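Excluded from the complex is one protein chain; the other protein chains are retained at their positions.
Lettered A and B in written order, each chain numbered from 1.
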Amino acid sequence: MPDSHAIAHNGEETADNAYSADIAHGEHPAYLRHHFNSTEQQADTTNFAMWLFLLTEVMFFGGLFTAYLIYRNWYYPAFVAGSHQLNVIWGTTNTLVLILSSFTMAMGVWCAETRRRRGLVLCLSLTFLLGLAFLGIKTIEYGEKIEKHHVPGFHYSLQSFDDPASDPEIYKEYHDKALMPDMARHTELYFSLYFAMTGMHALHMIIGIAILAFMIVRARAGAYTSGHVTFVENFGLYWHFVDIVWIYLFALLYLISRH
Amino acid sequence: MSTMSNTIVDLPDQSTATIPKMNFLTKENGLLSWLLTGDHKRIATLYLISITFFFFIGGSLAGLIRLELLTPQTSLMAADTYNKVFTMHGVIMIFFFLVPSVPATLGNFLIPMMIGAKDLALPKINLLSWYLYIAGGLLAIYTMATGGVDTGWTFTTPLSTHYVNTNVLTTGLAVFIAGFSSIFTGLNFIVTIHKMRCPGMTWFRLPLFVWAHYAASILMVLGTPVVAIAIVLVALERTIGIGVFDPTKGGDPLLFQHLFWFYSHPAVYIMILPGMGVISEVISTFSRKRVFGYTAVAFSSVAIAVFGFFVWAHHMFIMGISNYAVLVFSLLTMLVAVPSAIKIFNWTFTLYKGSITFETPMLYAFGFMGLFTIGGMTGVFLGASGTDIHLTETYFIVAHFHFVMVGGMLMAFLSGVHFWWPKMTGRMYPEKISQMAAVITFVGFNLTFFPQFILGVLGMPRRYASYPPEFQVLNVFSTAGATILGVGYLLPVLYLVWSLKYGEIAGNNPWQATGLEWQTQSPPLTENFVVTPIMDHEAYDYEWLERQSQAGKEKEAPIAG
Partner (left out) sequence: MSGQNEHAHHIVGPMVYVAILFALLAGTAATVWASFIDLGPWNPVIALAIATTKASLVVLFFMGVKYSTKLTKLTVFAGIFTFLVLISMTLADYISRAWGSW
């Protein structure tokens, strides 16, 4: 049944479409989905799809960064005071943890590409542990905020900002002056954005860690070291993106002005 | 070739023709084969049914609005209830009908076929899209059943965050979920169009329908996440009171509007661009002529997408943004009208010296061209900030967006459904009654919405259940038109369902259209093409089509089966 009059005899592939060969049934690896013509096409396609998904994530966080930039502009003293309430040591440690985890993730992708099964499992496991460490530190930080009643909407307390000396550790470092009452109230906005942005980031970390756990199990079975590396590669892109978001969050939330 | 001069329809001999036994509908049976399908054509069919369902819910709400507005006083319902009715009408029509209508039904069905592929790039994501759509839709219905929401579909803060007790959160969640459905559809299309084109299918041989969907998909992917985060922030504000939009805590309610309209303006282009893609195909086929200025139309689609991101604050001229922002956004709004105008000109020049016939899809396309032009031009009046101050928040705006969305987009959707109905189902719809329905729709539409322009200029505010008595006459016209419009929309549902059993067998290419989808059987096989086609001719190449059918006649190749 002639279903396509457009069929010419087999021919040249055009420059911008190299995937033309129909693969005869039975000659292709099990992981090649049937609507693709080659594993290359499948890998390229899923990679591009992951990049587009990361674009949506950029715009998703973008809204939060927009809000942040506006209010930092408007209420700079409140943002400085709020930033001093964050522990720069925990923040820096978390940044180092995430950067290291990006490194281990990149190494994991390299292991998958070079078919090093044990190396891959090691790298994924390290990434997993570093991710957990990040979340652990975040939990400690959030705990501190809860103790000091710096969580917006839950008995938010202005005491640290009306009377900075009531916070001896921080007062020793920065000798903040007391904020004017209305500016002090705007610290709640700082913490709203802090929790919204780091919370959204942490949610993405949790999802990433869950997928890592799944990947470690599959990696041990050799699923990613027999030529089919796209899952690890694409997850790596996601993980690096989450790292990049944190790089900006750290600079913007923790390092506003510590002098 | 048709021997009659007033139709191009070329059907196989009805006494011997049959629907091909093996097609995407018959390949597998059973509920699970539909609910777990990866076949883009089945998913498109699922979408078509669900979208029609939500359209009639939204339409019923519109009927309630028009009934209430028959009288100047609030006679049918309390003002609060009226607020809920128009809010849900907007939410359902925009997020559950207009945004997914052409992309999720026609786009899903046709894009792989038009580019010579076996399926979309990510079939599972496609199915996930549909489930997300259904989840969002069910949540919207739940919202209505549990008291509705009355903030208007725009959820303006601080009304939505502090001053209403209605279901803002569930509606917001429904929209959030539907947004992800849209994102995944757009993502799928972009990846497919880049990576799955058959050999020879260069970018400039693509049908303009594909270009239009590509542009709309860029908007879906880049714009939707911003409204998603806006909804998240509203939810956080309503639940724990974080204060980002609360002036008493130093927040700015306008920030919500910036984030909301950053998506919602591109959203109107998400809605219209696929419809414009349909019009390109239909006008070309029914004038037997290549679309005039193919490159210009293709690039104008992308230009609309890009420029569409720069104009959102024209929805906020009176809300308190700075005068300088008003200036900049007003100027940019004038610019964004240009690519749309280019398309209208190009379609007009396509018609010039074409061999025009008036089958139903073409009637809808003509309706589109006239009504979209009016709607678009009134958009320019609104883009000029001076006139906008007088016209905004009046019925002029309501008329403007209904002209472009209903007179434009919905007509394009119906045009497309009729045009590709034979391909999707293997059967023709009944031509006479469908032409009548198209005319009824056109008459009803104009009677409904043209008076609203006048009402707007006279100063009748939108979103009010009651109005000064001097506006009643025009409102009565509008409601009368709405009744006629309802008939016009009901008829297609009836006769299209009828045609599934009793329609004439269509054959592969009843319109003698170009395009790879018309070179396959109707309904298509699950894998679309037995062998991957190779595209060796330009888009809308009617000479090529002529040569094919001559060759086909000589070989007496069978058409159906």
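Rule of thumb we're sticking to: a contact is a pair of C-beta atoms (placed from the backbone, for glycine too) under 8 Å apart; a residue touches a chain by one contact, two chains touch by 3 or more.
Just so you know, these numbers come straight off a predicted model, no measurement behind them.
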For this session: Taking the whole complex into account, name the chains on display that the unshown chain touches.
Result: A, B
Exercise. If the hidden chain were put back, which of B:V9, B:L169 or B:V328 would touch it?
Worked result: B:V328
Seminar exercise, completed: Missing-chain contact among A:I140, A:M180, A:A213 or A:L255 belongs to A:L255
Exercise. Which residue from A:I70, A:L158, A:A178 or A:I211 sits in contact with the chain not drawn here?
Worked result: A:I70
For this session: For the chain that got dropped from the picture, name the residues of chain A it touches.
Result: 18, 28-29, 32, 39-40, 43-44, 47-48, 51-52, 54-55, 58-59, 62-63, 65-66, 69-70, 73-74, 88, 92, 95-96, 99-100, 102-103, 105-107, 110, 113-114, 227, 236-237, 240-241, 243-244, 247-248, 250-252, 254-259
Problem set entry | Touching residues on chain B - with respect to the absent chain | 194, 218, 222, 226, 252, 254-255, 258, 262, 309-310, 313, 321-325, 328
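Assume only the chains that are shown with their structure count from here on.
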Seminar exercise, completed: In whole angstrom, the CA-centroid distance of chain A from chain B equals 35
Exercise. What residues on chain B touch chain A, complex-wise?
Worked result: 116-123, 125, 183, 187-188, 190-191, 194-203, 221-226, 228-230, 232-233, 236, 239-244, 249-252, 255, 258-259, 262, 516, 519-521, 525, 527, 529-537, 548, 551-552, 557-558, 561
Exercise. In the complex of these two chains, what residues of chain A are touching chain B?
Worked result: 1-8, 11-14, 16-17, 19-20, 22, 33-35, 37, 41, 44-46, 48-49, 52-53, 55-57, 59-64, 66-67, 70-71, 74-75, 78, 152-154, 182, 185-186, 188-189, 192-193, 195-196, 200
